[in-house]
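Omission of a single protein chain aside, the complex is shown with its protein chains in their original locations.
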Amino acid sequence: MVSEQPKQSSQYAKGKAMEYDLEFEQPLRDLAKEIHIMQQECGKLENPTRMQEAKEELHTLQQEIYANLTTWQTVQVARHKERPRATDYIHRIFENFLELHGDRSFGDDPALIGGMATFNNETVIILGHQKGYGAKDQQYRNFGMPHPEGYRKAYRLMQMAGKFHFPLICLIDTPGAFPGLGDEERGQAEAIASNLALMARLPVPIIAVVIGEGGSGGALGISVADRLLMLAHSVYTVAAPEAAASILWRDNAFAPQAAEAMRISASEVFATGIVDDLVPEPVGGAHRNPVLAASHLQIALEEHLSSLKKYPPEQLVEKRYQKFRNIGCFENSR
Amino acid sequence: MVSEQPKQSSQYAKGKAMEYDLEFEQPLRDLAKEIHIMQQECGKLENPTRMQEAKEELHTLQQEIYANLTTWQTVQVARHKERPRATDYIHRIFENFLELHGDRSFGDDPALIGGMATFNNETVIILGHQKGYGAKDQQYRNFGMPHPEGYRKAYRLMQMAGKFHFPLICLIDTPGAFPGLGDEERGQAEAIASNLALMARLPVPIIAVVIGEGGSGGALGISVADRLLMLAHSVYTVAAPEAAASILWRDNAFAPQAAEAMRISASEVFATGIVDDLVPEPVGGAHRNPVLAASHLQIALEEHLSSLKKYPPEQLVEKRYQKFRNIGCFENSR
Amino acid sequence: MESVIEDFKKTVISEGARQLRTSPKNIVVKCPECKEIILGREYRKSLKVCSHCQYHFRLTARERIELLVDPLSFVEIDKDLVSVDPLGFVSQNQVYAEKLAQEQKKTGMKSAVVTGHATIEGIPLALGIMDFQFIGGSMGSVVGEKLTRVIELALHKHIPLLIASASGGARMQEGLYSLMQMAKTSAALAKLSEAGLPYFSLLTNPTAGGVTASFSMLGDVILAEPGGLICFAGPRVIEQFMHERLPEGTASAEFLLEHGMIDLIVQRHALRGKLAQLLLFHQAQSQSMVETTILHTQNTQKKRSQSPSSSAA
Partner (left out) sequence: MESVIEDFKKTVISEGARQLRTSPKNIVVKCPECKEIILGREYRKSLKVCSHCQYHFRLTARERIELLVDPLSFVEIDKDLVSVDPLGFVSQNQVYAEKLAQEQKKTGMKSAVVTGHATIEGIPLALGIMDFQFIGGSMGSVVGEKLTRVIELALHKHIPLLIASASGGARMQEGLYSLMQMAKTSAALAKLSEAGLPYFSLLTNPTAGGVTASFSMLGDVILAEPGGLICFAGPRVIEQFMHERLPEGTASAEFLLEHGMIDLIVQRHALRGKLAQLLLFHQAQSQSMVETTILHTQNTQKKRSQSPSSSAA
């Protein structure tokens, strides 16, 4: 847990050329290559119309593909190594972010960060899974898989939110809580469970946003909220597709099938009514335009927060209770 | 942290003959030896009157010595290896003791035990430092020096007391909180500080009793109470005499002087007004008659608890605040 | 989160609990722990605990209820609530809707939890008892809903609550509905806690995943039967992640006690007694509270009636 300074934004944000690096982007890759060859071969504008057409075709194709992503393709986008991290949104949407550290009893977990910030002249507490940028930082952040200390830091900051009437914003982006021996020893389950109970009764507005991967209990541990939002190409799942596949298909190579079967993409989850709102992403995914992605999220947060502020605390908490109380599909067999 | 079953009471309690094993008991030892020789030499009652006189002399001498213990002698009695432990009092005074374990985040500390019990048909929460019986158990109990987990288990049980309106009884018997590297790492200071703040506002009656050693912050961590009692031969100190001596005298051999200077015996502390009541001990110390010692304590607990139950919670907490608020000696220099 | 179920498939079969119920009395059972042969009669008499090594065989929900509560006192609620297949879930081998029907037929149960209220030593309490037989005790909408309803029952009747867990975790076939039951049950328990009512959580073999990470770990007092597996991820997943063999006993009830996660390990034969004791602690306190409140009211009235005279003095 060295306190090293990570890079603060993704590479694309730093102006690196976009690449089509996902498998299903093959058609886009081909077309982009064609355009590239065209540009090189005929340095001076030999056939500007054809070039223009190709570029428009690329744009249209990209729009089409991204409007019709399969569940597994969505998983790939949600896990994209250049997808904006919690800090990308925090620094773009909020002012004065002051990170606070530590669970006050064992450690500080860089996989789950938190702090105070200003949002529209109001003080908020932010929590977020942080996957990190680049190999070294990602390892430092344990790839966004928190230890119990992360959830206990979150617990402490949630209590702070409740005590000082700060609204709570949670950014979800984790493959899951870390399943290590030390995590069993230090009560990963207890830490998550305590957060669920605390968030259920916290007398301040809570908005949770799945910005990438919403992995199982590790995601839920900071997302019992008045409003649950999902970015358009994010996923939220009861179990990692690989884990589900290895149990139900007895082979984790069936992860794509498991993802489809569990219906984990944002639009599929939205259809269940469990998610309150979808936040649009730039064409081709948030990583192609983090600024625009943040701007979409900002608008959504403003809207939902101002609507939540209408309710006095008791009413807010009771509405939150009813929201979760009513989730479930079952029938009476008599 | 093996969950082994300790012996549940001291050796004297099991009928072993009393010995005079403390240094200042030399005159008692001599006299007892004389009586012993008398008994052996003249198997049949040759001079029953002389024997009777000797026994009475022994009794009177013991009474005299114990009525006039110096501070350092009191320390020796308070630390006596056969002095009744928290469990001796718990099993004698309370019914149905059910020990509860764990801080719910790292470990269970056998140096600070806690649980529920019945006291006069009422449910109470008991906390107590536990020094252990015999070498093996004492080591297992870390000689009554808790780790942060002990204080955090106590915190959890205090909260339980508050939630369910169970009065809280704390039995103090520790050389101090353990000063190890792991204890710094896991927040010994934080754990104690949190208990002080929690106990100050807990809306139930709290009685703390120093039954042996009241060592510094490690004792205070479970003794912010409405009533603080001390057993007649117990001590309560801001710093272990050895520690104080090594700093102020630059040699821990001056521990007796440090103990005298800090005025740490029950009667000296009682004179400051910080302690609310002294609980009498059997002549020669609690270890010579644990049953009687427990009976004295039981009477004191009944009296203080019933007097505390007269106050509604808010009034109780405010009185507790004022009690601590008023501790201090200072003057205005203008 | 259902991953640990795999670890138990083998024992489920070798335990022979099912044979016991459906077969003649003279059948024998082999203990999966010490490999000793146990006679059916002995097996029943010992409450399905191996008399050689104290291995605790799994109990069905009905058996556990019989073990714990006063005879004939149990009143079941919501017994007809059944799962639907909200996602139209199909995995390689199975259509979830069909699996549900099969499991119902095979086990004679409609879901993985039995809920209701009963008395122990005459003291009323609300009960939710899970059953590992039914799809590994996994939690989908029905388990979440039935538990939430019984928590609300405890709240409305103002009585203590006991939940006995036995589960591989959240039920993957119901997707996010299952995950959200963790939040739903925890929210209901938070409400119960605010109301000052006690919740006792009993962890039995196995308790894992999303069940451990929600209601199971929220007990005011947490008890466990000896030897049971209690975990978040479970040894198999940990070994995959850590690339090393774990020591024997990792994530057992004893491991959890050592690491401060649970209050007590209780042998099966002593469970009823311990629960009765806990209930009595709380009953005694309710009675004492009534007396104390009367005392406070009297004191306040006394003070009020005195204040005119004292201000006159």
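Labels for the chains are A, B and C, by order of writing; each one numbers its residues from 1.
Simple rule for what comes next: a contact is a pair of C-beta atoms (placed from the backbone, for glycine too) under 8 Å apart; a residue touches a chain by one contact, two chains touch by 3 or more.
From a predicted model like this one, the values you see are computed outputs, not experimental measurements.
Though it is not drawn, the left-out chain touches A, B in the full complex. In the complete complex, the hidden chain is touched by one of A:68, A:121 or A:332, namely A:121. Summary of contacts with the chain left out: across B:35, B:51 or B:261, the touching residue is B:261. Mapped onto chain B, the interface with the missing chain covers residues 177-181, 183-190, 192-194, 196-198, 200-201, 216-217, 220-221, 224, 236-239, 243-244, 246-250, 254, 257-258, 261-264, 269, 272, 274, 320-321, 324-325, 327-334. If you put the missing chain back, the residues of chain A touching it would be 1, 3, 96, 98-108, 116, 118, 121-123, 149, 153, 160, 163-166, 309-312.
We adopt the following convention: only the chains that are shown with their structure count from here on.
A complete topology is adopted by the chain contact network, contact being made between every pair of chains.
With every chain reduced to the mean of its CA atoms, the largest distance from chain B is reached by A. The most centrally placed chain, judged by C-alpha centroids, is C. Computed centre separation for the pair chain B/chain C is 39 angstrom, with centres defined by C-alpha atoms. Centre-to-centre separation between chain A and chain C, using Cα means, comes to 33 Å.
Residue numbers of chain C whose C-beta contacts span two or more other chains: 193, 217, 259-261. Shared contact sites, meaning residues of chain A that touch two or more other chains, fall at 185-187, 190.
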